[in-house]
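Only one protein chain is missing from this complex, and each of the others stays in its spot.
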Amino acid sequence: MSDALLETRNLVIKFGGVTAADNVSLKIHAGRNLAIIGPNGAGKTTFLNICTGWLKPSQGQVFFEGRDITPLPPRKIVDKGVARAFQIPQLFTEHTALENLLIAVSARDKLRKTVMDMHSIPERAEMLHLLEMVGCADAADTLVVELSEGQRKLIDIAVALALKPKLLLMDEPTSGVASSEKHKIMEILIGALKEAQVTSVFVEHDMGIVENYADEVAVWNSGDVQLRGTPAEILEHPDVIRDVIGEVA
Amino acid sequence: MTNRFVKRTVAAMVAGALPVMAIAADKPESLNVGMTTFLTGPASVFGVPARNAAEILVENINAEGGINGVPIDITFIDEGAGAEALTSEYRRMVESGSAEVMLASISSGNCQTIAPLAEDLQVPNLMWDCGTQRIFEENDYQYVFRTQANATPEMLATVLYLLKTNPDFKTIAVVNQDYAWGRDSWDIFSTALKAMKPDVEVLAEFFPKFGSPDFSTEISRLQALQPDVILSTSWGGDLDTFVQQASQRGLLNSSTFVLPLAESSLERLGSALTDGHIVGGRGDHYFLHPDRRDDEDFQAFMSQYEEKTGEVSVYPVFHASQAIAALTAAYDKAIEDNGVDWPSEDQLLAALEGLTFQGLGREVTIREDNQGIEDQLLGTSVQTGDYPFATMENIMIFDGDELTTPVGENSLEWVQTLDASMVESVTVDQYDN
Amino acid sequence: MSTHKSKTATTISEPGKGHSVMKSPLSLLWLVVILVVMAVPIAAPSMKLLFTFAMAKGLGVLGVTVLLRAGQVSFGHALYFGIAAYAGAFLMAAMPGMDILIVLLAGGIGATVAGLFVGLFVVRYRGIFFGMLNLAFSMIFWSILEKFYHYTGGADGIRLERPNVFGSAMNHTDFGLVLYYMLVALMIGLGWYTMRWFNSPVGQLFQTIKTNETRLEYLGISPKRALLSGYLLSAALCGVGGVMMGMAQGVVTPEYVWWVRSAEMVFIAVLGGSGSVQGAFLGALIYEAVRTYASVYAGDVWQMILGGFLLVIILFAPGGLIGILQSLFKRSHDKTGGGK
């Protein structure tokens, strides 16, 4: 048994001839926000895809709360309490922001309710509150395609939170957002995560964000976690400055 | 509509109360007749000639003053639009009173649908072209009459002609269209053949899809099997394709083809149909009908038809003429029998029972079960050079009475009771060409 | 402000949404339409049959409409129309005098069970493959109907004998009326249920297949299962339509299952307004009317007229007839609103 919420053991991922992950063993502990940083194309998104069952590793296993979830499809992993937010928000484009959340919360019941109007489900108030938490209360009745990228990102995260996950994996929550808004979004986000008591992992390129909002940082490079530590430790490290921060800057 | 309904109700009540007393109807401005026929789809090779013929015939009748001064007004319904459209239009026509008498239909499937419908709607319906023998064998109808034969006499005549002209053949194969006609006609043909010549071996049975564009594989198989006789009751494009392809690949030289519907394809087949194959036309129908070709009216119509359409007449033209002849004969008879200006529906129905009439072919009589008794003409193909297509020689006309299943019996059961003696005993007139 | 925008944008794909703006005049219209439909057999008996066929076909089209909501189009849904009709015909042949409700049930269940078997397979596919696989299954069934002549009557089909109604045999006029009002009831009942279903959690999850299956999967829902739930509903609706059509015509033929019939159902769904419940029935009525009258008055070109009609709708009124209707109502509503 392991004390970690999510743990990977000896993950190997190969695409054609390229090795995207090479023998990765990583533990994610409950109650802390872990940031994963690294150069572009290092395999960070692929890592999230593996953890959520979208892709299968060539070798190695993924454990969640001590149970092997490697062979499970994403939806089964979601059932266990792992939710995911995406770099490009994955929303229902023909629905409003509130409806996206109502659909998400309906999914908790699986496919059962066939007559009741979705707008009158008891969880509606809860979802309105969630919208408020991510600062999008105004957008409730707006089609998501008409929202700004930043709002879409927040709603994408809210959709994931509607599932009441134990762990939330986020892929660059602030990419594509005007830099003036980045901190505002992270502020809202971290607040919401804390309120919902959700552990989070986020892939991030903006070192400012990492420095301010991560409890812990893992550096991904050349298919493996090279370093791990507090933001202060990691951001000072010469290898990181050379390989990661240099590139971003 | 309501008027008609009231009339009917009153008529029914009075007729019920006073069965002997007949009620005459007012003479209408015109006799409205509806005719279902294929104007679209593959079967329009029959439907369109029939419509053309009906138009000419009705025009001719009206030019001579119509029936007792009442002109005929004929409208057509397209069977090709599908059973749905057909039944709804049929109903609409009858229920709105825009047709007093219906002539329906070509397709056997449509006949099966329409017969009970006509009975429900209480409209006299003359089945003018459908082949299935089941109609009057499986049900009794008061309003439905057939002005031609059915599959049983048509197939029996074919078997008899084959046995008379080719008594020694040993093997047979069949290539029929895959639908009721193709299946039923083979059931009757094979049953009759088994009864009259039990030693014949059936080498292969093919039922290619209706409207099949290609018979190459079947022809290869037939060439490998080499049957003495190949039967096909197909028609239209299917028959044309089959015979053309068989002709191209020499199958017509190695086997005798028996084609009970080829009369309707002769012109289109041109030189592809070589000498020595058996040709029929679903009754005594042939534009060179040996009994009729010297008749003036017959000649006049044939030239009228050719002028209008640019084609020679085929059997649906004859069937249309029989239906219209039956219609006028029935009205004339009802008017005369009852001494009225115009007959009621019941008087018309009574006149149709046992009616004898003559269209372009020989006389036809409607039997007590409402089935028409029609003679059957078959011949052997020959390319004489007189026409750019095959004509018939060695023509035989079989007496329809002897070939039609007796009233109340089932065709297949009755055909099983026949035997080889029928080949000799059957009444037949023979002609050289 | 944003509220208003979202409503205009969603009206076509989800007519249920426009409620607050258009509810009163449009739903009043539907009420009137239903009353008119109920009056047809009395007021215009010659139109009765046309409406009967249109309602039966409309139920089938409703089935196709359900799938359109998930962005999927089946070119083989005539399969369920046909299976149900044949189920009814076989039942009546085996047990004459069966009650009409049992026949209806047999048809519906037959189609749903078939939908389950085919559905389990086809829900793995999307887009063209989904459409073509449905086509393949319907054509397999069609070939079987054509080939097994001695059981199915081949290309000519078999008669669907008139069932009893609550134990008593009926003549054709009375039976026609029973069928008619049963269809009205089914149209209202199933139409209402389908609308509720669209707005229910399951219906909404089903419709997300159109926009984002990845997210659906990450909500813990199997897209295949979600699609299957709608597929079963669509098969059942087609089945009910098919068995009613079979009873109305008294004969069922393989033509019911022919691929052109399936395409026709999609055609009608788009004509009416893709995704709209009312549109399915409205489209079916217009289609049947054009087809009937065009085949009478323009026998040679009825297909051409319908084809041209469809082109005009797709190119100039992509919301279908319902879309046109809604924009008409909206305009008049805006006008009166502006006057206040």
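Here are some notes:
In order of appearance the chains are A, B and C, and numbering begins at 1 in each one.
In this section, a residue touches a chain if its C-beta (ideal position, glycine included) is under 8 Å from a C-beta of that chain, and two chains touch if they have at least 3 such contacts.
Assume contacts and distances are computed from a predicted model.
One chain of this complex is left out of the view, and of "Branched-chain amino acid ABC transporter permease", "NADH-quinone oxidoreductase subunit N", "Malonate decarboxylase acyl carrier protein" or "Sarcosine oxidase subunit delta", the protein name its UniProt record gives is "Branched-chain amino acid ABC transporter permease". Among B:Asp214, B:Glu353 or B:Glu413, only B:Asp214 touches the chain that is left out of the view.
Only one residue in the set C:Tyr180, C:Phe267 or C:Phe281 touches the chain that does not appear here, and it is C:Phe267.
Listed here are the subunit B residues that touch the chain not shown: 39-42, 44-45, 48, 204-209, 211, 213-214, 216-218, 220-221, 223-224, 236-238, 240-241, 244-245, 248-251, 268, 272. Those residues of subunit C that touch the chain absent from the view are 68, 71, 73, 121, 124-125, 127-129, 131-133, 135-137, 139-140, 143-144, 146-147, 214, 259-260, 263, 266-267, 270, 274, 300-304, 306-308, 310-311, 314-315, 318.
We take it that only the chains that are shown with their structure count from here on.
Chain contacts here run in a simple line, from one end chain through to the other with no loop closing.
Comparing mean CA positions across the assembly, the chain most remote from subunit C is A.
Pairwise, the chains sharing the most contacting C-beta pairs are A-C.
Distance from the subunit A centre to the subunit C centre is 42 Å, each centre being the mean of its Cα atoms.
Note: centroid distance subunit B to subunit C, computed from Cα atoms, is 39 Å.
Of all residues in subunit C, only 45-46, 49-50, 53, 146-147, 149-150, 153-157, 159, 171-173, 245, 249-251, 253, 255, 291-292, 295-296, 299-300, 302 touch subunit B in the complex they form. For subunit B in complex with subunit C, the touching residues are 1, 39-40, 76-78, 81-85, 87-89, 91-92, 95-96, 107-109, 112-113, 116-117, 120-121, 178-180, 183, 207, 209-210.
Note for the complex: subunit C touches subunit A at residues 2-3, 5-6, 9-10, 13-14, 193, 196-197, 199-205, 207-208, 210-212, 214-222, 225-226, 229.
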